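Below is one structure, written out as structure tokens; the observations come after it.
Note that this complex is displayed minus one protein chain, with the remaining chains in position.
After this line comes subunit A, so read on.
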Amino acid sequence: MGLTISRAVQWSSDGDQLENSPLNNDILTEILLFTEGFEDRHPQEASIPFCEPLQWNTSLEAADFTSDIYNTRGESAVSLECDDKGRPLLQLSPPAITVHSFYHLSNLLKLSKDKKMKEVWACLEVNREPIKKIFGPISPTIHKGKLFSILHQLDEKLLSIAVRPITREGRLSPAAVNTEVDLLKRENRVLKSVHYTSGLHYAYFPPSPSLLDCRVENSSMTKSEVYKDIVTLLKNQSPHFAAAADEQDFAIQDVPSAKKILHVETVDVEETGQTLKSYDHEEKNVPEKLAWNKPGSRNKKLEPSLKWKNLGLTSFYDEEEEKARRSRESKKSPGPASENKKKANFSGSSLPGCQSSQKTKSPGGADDFSESSSEDEEDEEKPERRAEIPTDLPSEYWQIQKLVKYLKGANQTATVIVLCTLRDFNLVQETCQLAIRDVGGLEVLINLLDTDDIRCNIGSLKILREISCNSLIRQTIADLGGLQTMVSILDTPVKELKCLAAETIANVAKFRRARRTVRQYGGIKRLVELLDCLPDSVSLSAEQERDADVARCGALALWSCSKSTRNKESIRQAGGIPLLARLLKSSQKNMLIPVVGTLQECASEKSYRIAIQTEGMIEDLVKNLSCDNQELQMHCASAIFKCAEDKHTRDLVRQYDGLKPLVMLLNKAENKQLLAATTGAIWKCSISLENVAKFQEYRALEILVGLLKDQPEEVLVNVVGALGECAQISENLATIRKSGGIQPLVKLLSGTNQALLVNVTKAVGACATDPENMPIIDRLDGVRLLWSLLKNPSPDVQASAAWAICPCIENAKDAGEMVRSFVGGLELIVNLLKSQNKDVLASVCAAIAKIAKDVENLAVISDHGVVPMLANLTNTVDDKLRRYLAEAIACCCMWGSNCVSFGEAGAVAPLVHYLHSKDPLVHQATARALFELSKDPNNCITMHENGVVKLLLIMIGSTDAILQEAAASCVANIRCLALANDKAKNG
């Protein structure tokens, strides 16, 4: 009954009265019959007193209470039966009547005779939620349980009555909905799925940037809306769907069931039962339905229109709302008669603002979703999650809503007063932010930006700047086209206004779509123009200081925008780099932070790295490493980190004495972001050996080893990377050992972070090249750990592990025995020869060459088919792979018939061609392999046929002794065979 009374019964437009409709009649008749017969059917339950009595104004009089269970006195009547507090269970004092149990309700109806229907009508009109009255707010107790289930049955019966007119049509809607949903999925691929859950609908869309999955929650709203079809419904519920749908230009008319009217009702979460009902109605039913859906029947403050307006879905309101809104906006203008002239701007320009918000839906469309996926998003667009409005809102909420209401109808003077008052609230608090948004305050604030009144512009931006720290607000501002307006404000001559607009853009452009909008409306170019000022002369005039502030705000906005790859390019094209370089000379920290922040963000692009080097910015970056602001230091270090991939940049860092400050920064280990940036810079700088020497001098290695424990992974990656690079100098290997670095390094081998594992394996490999380190690694079972990393899914880790295994085998005592002890290890490494990754192949070949030095192991890998697998790889043009492949082949020839097998597998001819390579290291390895292979006569013939002699003769002339010897020996073998052949023929 509760559910049906609240939902299905049709209320009149003002919400106070039951409508006199056939449906209501049916429902009420059912209730009447139920109640009247209740006493007879359920005598026991009938006597259970209600938690709260049902009260209404009756048309009965005392004289009507003829039954002897009632006591009449004058005009009033009471029941003889009382509850446990002594109150009579029925009490009439005309016209009010109070009833406490079904027993008396039943009786009363029986007594009412022909007025029965009228009584039920009157009772339900004032008792909207009889269930709540009967059971109270808490769930029914056990003895009331039976009563509850009886009422529940009634409820279901009523529901079936309520849906009967629809089901009678014979086109059951769930099926129709499914057809449409399917069509949307299949034909247009806009919709991924729709979930119908209790009070919530979810719609998921494919994960393309503009169609980020969007979720709409209606949990807190008890509202109903009628939608023409599912597309309209989804459009109304989801801006993303709307945008996508528009692009695709739906022809929903093609859907067979398109003419159906989908009725969607949402109900309170706590209520059970069917929540998404779809009805099929004749068109003529619509007006009636709409009337009943008028807001105000129950929930006046949650008008749906406001909600959807907030999402910028202006184009999808029904016309009536649009009209209402227009008139509201135009009302803004007339104001006082004498101000008409000025105020004309208010209304005149506020409309384009709205329209542009509609227009913006399209340009974002298909043009560029290509922003690099790797770019880090601080604030990826989240599906709108409308938190349930808590019941006890602070008074600020209502005060703000009142102020926003005034704002909608105020002239400039009052607008400024209201704006200044709004700023006095704590706008950092989410309640206040959402209070502004919930009553459409953002629309008003953004409209104010379109006016000519500078004070209104400033006041509005000051608020927008504050509240745009909230990501929901940011998205709404973008949806409403606020960014376009702010971008155009950047052209104003008023500097304060420029600053505010840029700062607000900086706040809003924290997500990709907003950044794209800024670019598409020419914002990047304008923001770059803001940077044009003299950063730091000795004394600045007041005007110059204001210019500097404008530049600072511009840099802040560019910093936010620079998180998108295309914006980086736009900043460069707009000539931003030299301007940033000039601002970098500033001594103001608040200027430097956004400037360096932008630079380090952009340094992910090669063009910027080159520019940072050639425009002389390294010097300034290095200088600021020694400042006293950790954020600035972090950005500087981070910029160096990204730029120091380039050798010349690394040299510049050293030449400007940047290495020492970097090492000093290692002491600020408590700031992890700073530490990550610093260690990153050290890592990249240590790629140059000259820099490593400096780091040795500053005793950086000892500090780095100390950072191997208890650090976040992003720090560890860099620390280990730096150690790996420093280990290029052999004396550092001892330093690492002496400062206790080997143990933590080996321990890190059991981690899972792939970037970290690549660096750790490299560092451990480097350590293993020192014979004194190897026993420690061996004791810590480091080789086994390395070996198990060959199973890692990442090819980078596989390769890095295989490289690290090489020096381990070379330097370990009893290496052969150790390798054999890894169960399945040899098979594993041989199978890696099937990898597609060149680096993995090269590293595994190198490892196999080391393994094959042990004859027993060579026998095992031969059994695992190493020969044909190596032979398979010979047709490569990659010099690195050629070198290690040739080495592996040379080493593998030492066993059994491998030498012959290589020839049979066709490995010889390609090897001969390796001698054409330009890499001398390839020559050496190849010559050695050819020498081993030339021990088989057939191979010699193949080599000779491929013109090896001439090539080898050149190699003999090399300065590399090993190459000389191998080449000469190979030629000797071939010559021997030829001589033997001659002898056989002639002799």
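Everything that follows uses one rule, which is that a contact is a pair of C-beta atoms (placed from the backbone, for glycine too) under 8 Å apart; a residue touches a chain by one contact, two chains touch by 3 or more; residues count from 1.
In the analysis below, contacts and distances are computed from a predicted model.
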| item | value |
| --- | --- |
| Hidden chain of the complex, named as in its UniProt record, picked from "Calaxin", "Tocopherol O-methyltransferase", "Phosphatidylinositol glycan anchor biosynthesis, class T" or "Sorting nexin-30" | "Calaxin" |
| Contact residue for the chain not shown (choose from A:Gly441, A:Gly459 or A:Gly576) | A:Gly459 |
| Touch criterion as defined above, residue of A:Thr413, A:Ser794 or A:Asn946 at the omitted chain | A:Thr413 |
| Touching residue (missing chain; options A:Asp68, A:Asp424, A:Glu670 or A:Glu731) | A:Asp424 |
| Sites on subunit A contacted by the missing partner chain, in the whole complex | 331-332, 334-342, 402-403, 406, 409-414, 416-421, 423-424, 454-455, 458-459, 493-494 |
